[in-house]
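Of the protein chains in this complex, all but one are displayed in their positions.
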Amino acid sequence: MIPGPFDYQVAGSVAEAIALLDRYGADAKVLAGGHSLIPLLRFRLASPAVLVDINRLRDLEYIQEADGVLHLGALTREVELETSDLIRRRYPILADTARVIADPVVRNWATVGGNLAHADPANDHPATMLALGAQLVATGPAGQRLMAIENFFTDSSFETTLQPNELLTEIRIPAPSERSGGAYLKLERKVGDYAIAGVAVYLTLDGNDHVTYAGIGLTNVGPTPIKARAAEQLLLGRPLEEAVIAQAARQAAAEAQPVSDLRGPADYKRAMVETLTIRALRLARSRATGGASR
Amino acid sequence: MTTSSAGPHVHGLGEPYKRKEDARFIRGKGNYVDDIQLPGMLYGDIVRSPYAHALIKSIDTSKALQVPGVVAVITGKDLEAAGLAWMPTLSGDSEAVLAVDRVLYQMQEVAFVVAESRYAAADGAAAVEVDYEPLPVVVDPHKALAPDAPLLRPDKKDRQPTNQIYHWETGDRAATDAAFAEAEQNGIVVRQDMYIPRIHPAPIETCGCVADYNTATGKLTVWMTSQAPHAHRTLFAIVSGLPEHRIRIISPDVGGGFGNKVPVYPGYVCAVVAALKTGRPVKWIEDRTENLTSTGFARDYHIHAEIAADKDGTVKALRVYTLADHGAFDAAAQPTKFPAGLFHICTGSYDFKHAHVAVDAVHTNKAPGGIAYRCSFRVTEASYLIERMMDTLAREVGKDPAEIRLQNFIKPEAFPYRSALGWTYDSGNYEGALRLAMEKIGYEELRREQAERRARGELMGIGISSFTEIVGAGPGKHFDIAGIQMFDSCEIRVHPTGKVLARIGVQTQGQGHETTFAQIIAAELGISPDDVDVEHGDTDTAPYGLGTYASRSTPVGGAATAVAARKIRDKARKIAAYLLEVGEEDLEWEPGRFYVRGSPSKGKTIQEIAFAAYTNCPPYLEPGLEAVNYYDPPNLTYPFGSYICVVDIDRGTGEVHIRRFLAVDDCGTVINPMIVEGQIHGGLTQGLAPALYEQLAYDENGNVLGSNFQDYLIPTAVETPRWETARTVTPSPHHPIGAKGVGESPTVGAPQAIANAVVDALAHVGVRHIDIPITPWKVWAILKEKGLATA
Partner (left out) sequence: MSIHHIHVTINGKHYEGDVEARTLLVHWLRDSLRLTGTHIGCDTSSCGACTILVDGKAVKSCTMLAVQADGRELLTVEGLEQNGKLHPLQEGFHVEHALQCGYCTPGMMMAALALLKRNPSPSEQEIREGISGNLCRCTGYVNIVKAIQYAAQKLREPQPEQVPAGSGGGGE
C-alpha cells in the first residue's frame, strides 16, 4: 500500500502554516501526527496535492492550566495527556481517553488536535470534548476564532467547520469546579481498536448531589460524534441516583444512531451505550464526590 | 577439547539449549525475502478484481505503460498466449494465474505491473483500466449446490456442470446408522450444527519472492516464502517447462508460515514470467490486504455432528456431515487420497465402535484455499467437533465434562488402537493427561467457586479439551502432496576436524530447526550442538524433502536426521575398530566416543575418528564420513493433551475474559523443552484467536470483510493470557527417538477449550453451543434472551 504522489511543505511557524494553507486552499492537508492521514494516503483514499507539516511547531505542544481554563496545544501528543500529572489529577477523563486510543507507539505521535480535526466518529476525543464542553481555537489569516466544540463538527462524517486556510491551534476546557467529575469508557474488540461504542460523561453536583452540569458524548455510534443532549437534560437538576442513572442511560442509548458492521449489530451497540453510560455515570459520581480517581 | 576424557558437554535430547538462529534475528540481520535486493531488480504489483464474480470485458494497459518507471504490464491474455494462464493447485484443480475472461472472487489477480520501483509499480497498477460485467455471486456454500445456482467453473469441462468439487465419505455407514437407530430407542442421541469459520494464518511476514533468470546459463533462481521449496521446484518445472535442474528455489528466513506458505500463488508465477520476459530480477511482495484476501485461508467447515450413546453416556457411534467451502479454486493442501485431509480423526480420544463421515466440498465466489493452518490437514476441525460434542453429551446425561471424558477415553492398554475410521493410534495415555490437568488447575475447587459465583449471579465457566492429534505424514504410500510421497530427508557431513554440516529437507519458519536438529545429531554423535550447523531451504544443496507443515518436521525430518546420524555412527564404529585394532563387536559407545570393552581408557573420540576418515581410512572403506537418509515413516504419530480454560463473562457487555488456561501436552520425547514450550505458547495463541477474535467474513456481494489488521483481529499481548503449561511423556513406539511433533497441538486443542468454557458458563440456562468466534455481541444476545444482561 503506497501513497500516490503529493508535494510536501514544512511549516516553521503557525503563521507560515496558515500562509501555506491559504496559498494551496482545499488542495492542501495539514500533516500533524499523521496517524489518520498517512494510512488514508497509503490506501489512496485521500489525494491532497500538498501536505503542510506542522510537526515542527513545538509552540503548539503544551498542557497548561490558567485562569480557570485548561489550554491544550493542538499538537499535544496523546502520550503527554496520558502521562501528565496535571491531567491525571484534575482531568482524569482526558487520561481515560488518551490511554485507550490506539497503542503506546501510535500515541507518541498522534495529536489531540488531529484527533478532533479528523472528525472521525470513531475517534475518542470528540466524545470527551463534547462532554467537557470544550472550546476550540481556529487560527486563520484573519486571526483567531473561538468556537464551541458542538459547532466544530458538522452533520457529515470526517467534516468540520474549519476553513481550508485555518489551523486548529488550541483546545480550551473549563477547569473542574467543586464536585465535578468525568469518565470515558470504551468497549473495544481488542486493545487499541476503534470503539464498538464509547461514552464520555462529565458531571457537576451540588451539595445535595443534584446534577448542575451534565455532558455526555458518544463515540462510534453514528455518522458523527454525538452529544446526547436529551440525556444531559434529563440529568440536570436531578439527584444522581441509580434510577436516574438508568433513565439517562436509556435516553443516551436512544440518541445513538448505530449501524451494524464488523463491530457488532446495531442493537448491541445501542445496548452498550446504555451499559457504558451507567458505568461511566457511576464512576463520574464517585470521582466528583472524592471517591476513586479511576 | 577433542581429547577431554570427560567428553564435551552434550546438549542432547531434553535440554533447553538456546537457539542458534537467534544471533542474526536479534541484530536485525535476518535475511527475509523482502531484504533481498539484486542489481537491476524490478518490482511487481498486482491489479486485482473489485468484484467477486464478473466477466472481464476489456483491459486497457496503455495509461499504465505511460506511468514513469513502468516497464511492462502482463495480463491473462499474455499468459494464455504463452500457455501459462493456468497452474495446477495442490488438489489437482487448475487455478488462474491471471484471470483471462472472468474473475471468481474479490481480489483475484487480473494483471501484473512491472516497474523500476515499488512506487512506480503501485502507480502503474492504479492506472490499469479494467472493464467488468458483474455476474450473480454465490457466497453461501449451502446455495452453491442448488439447481439454479450460477455455475462458477465453466472451465472445468471434464465434469458435470455443478459447483460440487467432491463428495467423500468414510466409515461404516450401515453399522453407524444401526447404532443410531438403537440409541434412539434405548439410549440417547445428541446433535449439533456448528460452523468453523474461514480464518487466515496471517504470518507477520506476508508472501513474496524474487525471481532471477540468468539468460546466459538458463538458470532460474527464485527466493520465495516457501514452506516446501522442493515441491515448489517440481511444480515450477511442470508449469514452466523449464528443466528442473535449472530451477533453484531458496527459501530464506521466513517470517512465519503456519500453512500460508505451502501453496504456490499467482504472484510467484507472475514474477517468474516477468523475470523471463524482462531478463531482469523481479521482486513481488504482497501487502497485508492481499495476503488476507487472496492467499490460503483455512477451515470454513459447516459441520453437523451426532453422537449415539448409552443412557449413562458411554459413546457408541459418531456420525458427521460436513459442507466444505473451498472457494473459487480447489487449492486445498491435502494428500491426494484424502480430500478432506485427516478430518476422519474426528472420533478423537474416545472409544467409538462405529463412525461415519461424509464431506461435500463446493465452489463459491471466495478466495481459494483450505490450507492446513497450523494443523495437520483438518485435524483442527475434527478435534473441535468431537470436543464440543462430548460437552453436549455430558450436559444431556447430566455429567461433568471431565467425567464423561474419563468414562469414554481409549484406555492406555488399548494402544496401538485401531479407530472406527481406520487410524492406528501409536500410543497414548489420555486419562493421565486429563488427571494431571485437573490436579494442576484445581478442578474441584474451581467447580465449587463456580457454584458460589453462580449463586451470586456471576458467570464463570470451565472448559476442557482432551484432544488427539495426528501428525507426521507419510507414510508415503498413503500420503503425498501433488503426487510426491511424504517422506523427508537429512544429509550429514562430518568434516575432518569433527565439525558437522547437516542439510535437511524440511524448512523452518521459526520452529528452531537449526537448534533442535543440531541437538538430535549432537545427541546421536555425542558432540556439542555448537559443532553442528544445520542448513535448509535451498533446493540446490538440501536433499529433497516435502517441507514443514502439519507438524511433520520432527516426526519425519527429525527421524531422518537421527537415522542419518546413526549411519555416521555405524561407519565411525568400523573406523574406530580399525584404529584400535579390535573387532567392531568389542567396542562400546559412550556419548562422543567408542572404547574397547573392558579397557575404557582405550578409545577414540568421534573427532579422532572423523579425522581418520579423511587421513587414515581403513582400506576396505570409502574415505570420508557422510550419510544421507530418506525417511518414510511407518505410521503417523498421535500427540495428545488435555487443556482446561477458565473464563469470566461480563454480564453488561458479553465480553469473555480468560482468567486461566492450562495446557498439558504429550508429544512423546522432548528434544528441546524450551522450544517445545515456545511452540505451545504460540500455538495456544493461534487457538485463542479463532475462538474469540478472528474471522474472514464476506458480505452477500462477496466483498471480503476484515481484510487488514485493523479488522482481522490478531490477539495482542493484552488479550493473550499468561499460558500455563505442563507435560506428560508417552513416546512414540515407532519413531527413532520417540518424538511426536508438537507445533500444532495447541492450535488444534485450544479453541474448543475456550468455547467449552463459555458454554459452560451459560449451560445452567440451557445454552449448548455458540459458534466461534465468540464475540461479545453473540454472548450478549444470549444474556439478553436469558434475562441475564445487566449493567
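Labels for the chains are A and B, by order of writing; each one numbers its residues from 1.
Here is the rule we use: contacts are C-beta pairs under 8 Å (C-beta built on N, C-alpha and C of every residue); 3 or more make two chains touch, one makes a residue touch a chain.
As the structure is a prediction and not an experimental result, all values here were calculated from the model.
Screening B:Pro50, B:Gly256, B:Pro591 or B:Gly624 for touch with the missing chain picks out B:Gly256. For the options B:Ser599, B:Asn616 or B:Thr716, the residue in contact with the chain missing from this view is B:Thr716. The chain omitted from view is touched by exactly one of B:Pro50, B:Pro134 or B:Gly678, namely B:Gly678. Touching the missing chain, out of A:Leu86, A:Val106, A:Met147 or A:Leu262, is residue A:Val106. Annotation for chain A: contacts to the undisplayed chain at residues 1-8, 10, 31, 34-35, 38-39, 41-43, 51, 53, 55, 79, 83, 102-106, 108-109, 191-192. Interface with the hidden chain, as seen from chain B, comprises residues 18-19, 21-30, 32, 34-35, 37, 117-119, 201-206, 253-256, 258, 287-289, 509-512, 674-675, 677-686, 708-710, 714, 716-718, 720, 722-723.
We adopt the following convention: only the chains that are shown with their structure count from here on.
Taking each chain's centre as the mean of its C-alpha atoms, chain A lies 44 Å from chain B.
Contact residues on chain B toward chain A in their complex (touch as defined above): 118-119, 122-123, 126, 287-289, 652-655, 693, 697, 705-706, 710-711, 713, 715-716, 718-719, 775-777, 780-781, 784, 789, 791. Here chain A touches chain B in the complex through residues 1-2, 4-5, 44, 103, 187, 189-194, 196, 246, 249, 262, 264-265, 268, 271-272, 274-275, 278-279, going by the rule given at the top.
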